[in-house]
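All protein chains but one are shown at their positions in the complex.
After this line comes subunit A, so read on.
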Amino acid sequence: MKVSVDEAKCCGAGQCVLLAPEVFDQREDDGIVVLLDETPAEHLHDVVREAASVCPAAAIELSENA
């Protein structure tokens, strides 16, 4: 799985960080998403899919084949 984020779409709600703090963080100054791990380990895949699904700005893209 390969994760990418669209900083321009991100609204800084932090929902992804609440779900998967191993993979996502927020910038200190404006709360925009920081991708910590673009190829997360397999045990994190479910929670990363969940984060992509609940993102209120649809700013997380997953490529499952990578």
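Definition applied: contacts are C-beta pairs under 8 Å (C-beta built on N, C-alpha and C of every residue); 3 or more make two chains touch, one makes a residue touch a chain; residues count from 1.
As a convention for this text, contacts and distances are computed from a predicted model.
Student: I want to check something: the complex is missing a chain, and I'd like its UniProt protein name from "Reductase C-terminal", "ABC transporter ATP-binding protein", "NADH-quinone oxidoreductase subunit K" or "Rod shape-determining protein MreD".
Tutor: "Reductase C-terminal"
Student: Using the document's definition of touch, tell me which of A:Met1, A:Leu44 or A:Ala57 contacts the absent chain.
Tutor: Counting the whole complex, the residue in contact with the absent chain is A:Ala57.
Student: Using the touch rule from the top, list residues of subunit A that touch the missing partner.
Tutor: Against the left-out chain, subunit A lists 9, 11-15, 17-18, 26-28, 30-31, 46, 49-50, 53-58.
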